[in-house]
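Yeah, one chain of the complex is gone here, protein chain that is, but the others are all in their spots.
Chain naming follows the written order as A and B, and within any one chain the residues start at number 1.
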Amino acid sequence: MKKSKFERFRRFLPLYIMFLPAGIYFFINNYLPMGGLVIAFKKINFNLGIWKSPWVGLKNFEYLFKTSDAWIITRNTLFYNVLFIALNTVVCVALAILLNEIRNKMAKNLLQSILMLPYLISMVIISYLVYGFLSGESGFINNTVLKAFDMEKISWYAQEKYWPFILTFVQLWKNCGYLSIVYFSAVVGIDPTYYEAAALDGATKWQQIRHVVLPELTSVITIMVLLGVSKIFYSDFGLFYQVPMNAGALYNVTNTIDVYVYNALLSVGNISMSSAAGFYQSVVGFAVVILANWMVKRRNPDNALF
Amino acid sequence: MKKKLLTRLLCMVMAAGLLSGCGSKAADSGQGEKTPSENQGEEASEPADEEPYEVVMAYFAMGNYADAEAVSQEMSKITKEKINVTVKLMPMDVVSFVEQMTLMLSGDEKLDTLLISQNFNMSSQIAQGQLVDITELVETWCPDAVEVIGAENLEGCKVNGVLYGLPPTKEYGVEYGAVMRKDLVEKYNIDLDSIKTWEDLGDVFAVIKENEPEVYPLVSFDSATSIGEMILGSDYDLLQDKMGVVKLGDQNKTVVNLFETPEYEETLKLVREWYQSGYVYQDITTTQETGSSLMAAGKAFAWLANMKPGYAEQESKNSGVELVQVNLSEPIACTQDVAALQMGIARNCQNVEKTLAFLNLLYTDADLMNLLTNGIEGQHYVLNDQGKASLPEGVTDSGYVFNHWEIGNNFITHLWDNDVDDLWTITEEFNKSTKKSPAFGLSFDLNDVSTEVAAVNSTMSQYRMVLENGTVEPEEVLAEFRDKLKAAGIDAIIACKQQQMDARK
Partner (left out) sequence: MIKSRKMEVFAYIVIGLIGISIILPFLLLLMSSFTDEISITRNGYSFFPKEFSLNAYAYLGKSSATIVRAYLVSIFVTVVGTVWGLVMTVLCAYPLSRRELPGRKVMNFYVFFTMLFNGGLVPTYLTYTQYFHIKNTIWALLVPNILVQAYNVMLAKTFFQTSIPVEVLEAARVDGARETTIFGKVVLPLAKPIFATLGLFISVTYWNDWTNGLIYLTDSKLFSLQNLLNRMTSNIQFLSSTSLGGNVTAADLPSQTVRMAIAIIGVVPMLAAYPFFQKYFVKGIALGAVKG
């Protein structure tokens, strides 16, 4: 018994060694500095050092809840995340499957490259692009499109009703290429014999997708959703701050936790308070993902994150 | 090999040296708590062959600073001879400057003196013990600087009675008003002298609006300053952050909530009226265009500004359109006008006295200051007959561009050929003519209310711009704004400021 355990260990030894470099990296990059999490609970004085600085309990967290908008901010963060996760999954899986339908290699490569294009540029640049279209005075839509139809100019940056759609669109626009590549590489990995079997059984295209492709993609989809869920309390700062140009009139639909923290600490620059925000976001994300992971695990342990 | 690495890592964790280490090392060498007596009188008895001390000076710069090292060497020649110090300039662009200061001041990196500012987290740096108290040291080591800056002005830089840095000499005050396109002013015979109040401006805008449909009568200087802010600044000392303000001329020094004052309401009404009459650039809150680029494109007629001597000339140069200036307030001096930028001493500094002696030289040594602000003569600038500097012939992109207003005594440096003659004399006159705010000479320490400050900051970023630029109807929105400020705890901030104000009286 003992020997067989040792044998097993020896057999797998190469695998442990393979893991080691990254394991050490994570240790240095993440675990070693993790003691710094205490910063969130301290009033830092660098002359005393981080450890010896006095504890202040949860004081550094207070500002996160001090505003009467705390509810709106939390709601926005959660709402957009859930929406984005759901929408991205549906759209990008569909795109991946469609991409796989295209037989012409040149066309397929070209379309793929185009889809990836937005992923290559930063949100700051995207915010200029959006501005180029939506700016009230010089924007393309107001200046050319609406003019052509003899319609009134719209002050896009002053009307919050448009922004849930604009933000969702921009987000999808930027990320769908990336995500569909993830799903696409899973689709091309599917064993062709499965389709042949299904085709022999007289399955229609739709049936093939439902009964062959989707089940094969389940584990990738599950992981991508779980990874998304773990960031449920984070928001893309660039998307919610830069793209709407931090316009005050839009705050009800653009203010998320990251935007709030940025605005709140802009001139304060307190490292304890900013670590408190990060800690809060991580803890909530962690709790949610543990729950989600547990639910996945009950159905199929192989698809779970850990 | 791997084992060794792992052992080393484990040792590092076990020693727990990581986080406490950086702090304790600094504490051991005792910076920040150095007493002046320790090293007093050292200067005289210093042996001549002692290793020179290297002063590392960090500040933000814009434009090209590729030749900073060469300039450092030239500066070192002077400082080595005078105080046995060498200089290493560490200019950074703005974004990395703020980030780098947070980081460098957390560790033990070599850094002696840095630009500090309420805009760049100075209050956190103080609370976190990252700056050295120089209240008493300056008397001994920077007597010249103290004299040049002026005791009253220096007093204003103190936070809770403690001095952390030395401000540069520059204009110590502002006058509020507007700049307008000269050609249009002349075309429509606008009598600038008849403009006495902010309301009067409306009539001027009406003329432009009617006759020049392509031109917006009023734009903002940039998207970070609002129209209302400029109007209110002529009535109130905004105390740097607009949270709790003091009315100019209020000798009781009562800190009040700006957003609850009748003046605030009136200003919002006026600006809203302008906006609705189409006087104001419609995209004002989100535009990516600066006032000068709109001016250059012929789309703007005026913007409101807090001005200093030579402002209209300077902005004419920037936009390429000739501008005239209308003053609507007398020159006002608030604490911020003096204390906005200072050179402070970092806790990392190994020799506070030498560093202060170096800073002192920046207020007296014209050659040194000219090197710092203008670069090396012949390479980065040449002097013309009137003693003004210009780029050497054939040079379009100088390897050393610096902005002479951040550091040291600017009044001893060369003017540039496009500066107004006697700029420094005019500026000094201006400084003497300013009317001091009742709250002048007090920098606040808001660390006890940092929770409230954070929440109020966020609320202000939501409402201020839209209200103060007139893009929303103030009636409802203002009430909402006020409620949220209350909830965010603005009263606690006001109380905190009042307390510090009273303590000083």
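Please note the rule applied: contacts are C-beta pairs under 8 Å (C-beta built on N, C-alpha and C of every residue); 3 or more make two chains touch, one makes a residue touch a chain.
Just so you know, these numbers come straight off a predicted model, no measurement behind them.
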item	value
Visible chains in contact with the missing one	A, B
Sole contact to the chain not displayed, among B:Pro52, B:Gly107, B:Gly150 or B:Gly202	B:Gly107
Among A:Asn45, A:Asn88 or A:Ser275, the residue in touch with the chain that has been omitted	A:Ser275
From A:Leu58, A:Val188 or A:Met295, residue that would touch the chain that is not displayed	A:Val188
Sites on chain B contacted by the missing partner chain, in the whole complex	12, 18-19, 21-22, 62-64, 66, 90, 92-96, 99-100, 102-103, 106-109, 119, 221-225, 288-290, 292-294, 296-299, 306, 308, 314, 317-320, 340-341, 396-397, 401, 403-406, 416, 419
Where the unshown chain meets chain A, residue by residue	8-9, 11-16, 18-19, 21-23, 25-26, 28-37, 39, 50, 95, 98-103, 105, 107, 109, 111-122, 124-125, 128-129, 132-133, 135, 137-140, 142-144, 173, 176-178, 181-182, 184-193, 195-196, 199, 205, 208, 213, 216, 219-220, 223-224, 227, 230, 271, 274-275, 278, 282, 285-286, 289, 302, 305-306
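Definition applied: only the chains that are shown with their structure count from here on.
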item	value
Interchain centroid distance [CA atoms averaged], chain A/chain B, Å	38
Complex contact set, residues of chain B against chain A	2, 5-6, 9, 12-13, 16, 18-24, 26-27, 32-33, 98, 102, 105-106, 118-121, 123-125, 127-130, 241, 281-283, 285-289, 347, 450-455, 457-459, 461-466, 471-472, 483-484, 487-489
Touching residues (chain side chain A, partner chain B) in the complex	20, 24, 27-28, 32-33, 35-36, 43-53, 59, 62-63, 66-69, 128, 131, 135-138, 155, 157-158, 245-249, 251, 255, 260, 263-271, 273
